[in-house]
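This report concerns only the one structure given below.
Rest of the complex left out; these chains stay put.
As written, the chain order gives the labels A and B, with residue 1 at the start of each chain.
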Amino acid sequence: MSGNTLGTLFCVTNFGESHGPAIGCVIDGCPPGMALSEADIQHELDRRRPGTSRHVTQRREPDAVQILSGVYEGRTTGTPIALLIHNQDQRSKDYGAIAQSFRPGHADYSYWHKYGLRDPRGGGRSSARLTAPTVAAGAVARKWLREKFGTELRACMTQLGELAIPFEGWEHVSHNPFFAPVADVQQYEDYMDQLRKAGDSCGARLRVQATGVPVGLGEPLYDRLDADIAHAMMGLNAVKGVEIGAGFASAAQRGTVHGDSLTPQGFASNHAGGILGGISTGQDIEVSIAIKPTSSIISPRQSIDVHGNSVEVVTKGRHDPCVGIRAAPIAEALLALVLMDHVLRHRAQCGDVAQEIGPIPARVP
Amino acid sequence: MSGNTLGTLFCVTNFGESHGPAIGCVIDGCPPGMALSEADIQHELDRRRPGTSRHVTQRREPDAVQILSGVYEGRTTGTPIALLIHNQDQRSKDYGAIAQSFRPGHADYSYWHKYGLRDPRGGGRSSARLTAPTVAAGAVARKWLREKFGTELRACMTQLGELAIPFEGWEHVSHNPFFAPVADVQQYEDYMDQLRKAGDSCGARLRVQATGVPVGLGEPLYDRLDADIAHAMMGLNAVKGVEIGAGFASAAQRGTVHGDSLTPQGFASNHAGGILGGISTGQDIEVSIAIKPTSSIISPRQSIDVHGNSVEVVTKGRHDPCVGIRAAPIAEALLALVLMDHVLRHRAQCGDVAQEIGPIPARVP
């Protein structure tokens, strides 16, 4: 109830701090009998790992995951799967300076007021480092969804700071450090280099997509599939906005335009983003998220200390100048976890999930 | 677990269908000793009620609420508060035509595939009518928050279809049927009249604000205050996008701009929308939501029936040409319910909520 568990039936309980001995999670509710190895999980962790390009934090963490329980002779047993990742490259001394003051735009202020104390080392619990266990848990959900339904998750960057990124194709995403769907990323490299020189940070916008989604996932009234997706995405560090399908553009649409008409061959469009009445239609699920600029920057900012005195804050330490850059695999993991949870919720009430009902949902290019 | 309960400690369980005998909810977890009468709740229900202007559905429902339990001699007892609203103006015959086919953009399709059957009368469970119990429960939360912290909730329309609505002031909102923050709404009246003549519908955009919010509400990691706000808002019928503070605009901001600097007098700006690291800062909470156009329209649409055959759908019955018009009191109620739940969650772990800590959070105009 203190908010460190995601999901109701496929439950991921996350623990750890940026500079503690270890971080990890416990997955409860995973179906038994699925082949699972540390390699299956490591692959996704490596996509999120820091220190992989000059545009992200230079903290060096192998993020090697260890399975402590829930797997016997290479198969899940249906008991809790505990995943452990040791922290290795802490530099806590960098944080002495800000231990008693609040970084503008950072959780320092709210944590201190909520709990009366906080672990300032690397942002403690509020660090984006805590997304690693989420990605690890997501890898387990992705494997199960892929094997059961052929569901696939992918995400790409559609905006980097002021720069909109055109969509040239998913095939480009894995070939550049920005998860950008374009062949040539030189201008984004230059943009980030200038930003770093300026000691500043920038925001970003991402598109997240699920394909091969079963029909019928989502619970009215409140726990709609889109509501739970919004909860998961807005729960990701630095996210300030979430859209499903047409999103904010739908405010300016007419009903005759927005409503996706149906044919015996499937839907003719996908303004709904794959969800109607909070329940999946079988079309691709389309999500867009906005990520704010990193609050930990080298440029001096006006702030106060814990006693309310005016101070100037300069953040040392190693930080991502744009947290959006590494957000793609995290957003994919979150979407996988929400889908996994709703598959189990659907099975509980309605029995096993049909894999082909009604018209084959049309894929809209 | 079937998604009809909102909240974890202040739990609202919603029941009913658009054309059933009654709708309502059970509130579990309300603190004991608060003065509460049906009039306290009716006031908010009346703001949401249908049939109050020519721009909303003409269904006539008094939405008279009855308190069945949890109140003794005018005070809450700490036991469940059951609220009942009888349906009175059903016209189920209007729905015979669409019982076997799917309205484009409507939950018909997904409900039918999820459950294998559905109540088509007035949209059954997927009807916006089910927001009435939410508003009723929200009224209880609002009263408690107001008396305890002076917290106030308000919402206004900032966009109607293609028309952006400038913000002239909160004082105008209660004087026009659009909850628009402007003195003169003639152009919006005209816009809606044309829309109705065209047999079409439109979307909208709303701003929702909470003032007098205690510092420290919200649970890292996953159940952040903004995550739960996003869940509640995206769980509202027809919502396709949610923003907190600067929202999508933050993607294009620099860290030096976005991060709200602090002074001994408080925050100098509110790009965060009152939430940092998922925890309230005491500033106003600022939310923006996008609402899609109504899917039930008189214009003929291409669709299929339950057998997959091509059909043309025309929706009779009485519907809101813009569901966004009546959404303001609902969005306020949802925000109140999320805040109430997090106040109780904070009390559980950290003890009673401090009402003044740190600098007085600056109100940003």
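Here, a contact is a pair of C-beta atoms (placed from the backbone, for glycine too) under 8 Å apart; a residue touches a chain by one contact, two chains touch by 3 or more.
Treat the numbers as computed from the prediction; the structure is a model and nothing was measured.
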Total copies in the complex, given 2 are shown here: how many? 4
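We adopt the following convention: only the chains that are shown with their structure count from here on.
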Working from the CA atoms, figure out how many degrees subunit A turns to land on subunit B, in steps of 5. 180
Using Cα averages as centroids, what's the distance between subunit A and subunit B in whole Å? 26
Complex contact set, residues of subunit A against subunit B: 1-6, 8-9, 14, 102-107, 109-116, 125-126, 130, 159, 161-162, 195, 200-205, 215-224, 226-235, 237, 240-264, 268, 271-273, 275-282, 290-295, 297, 299, 301-304, 308-310, 324, 345-346, 348-350, 354, 357-359
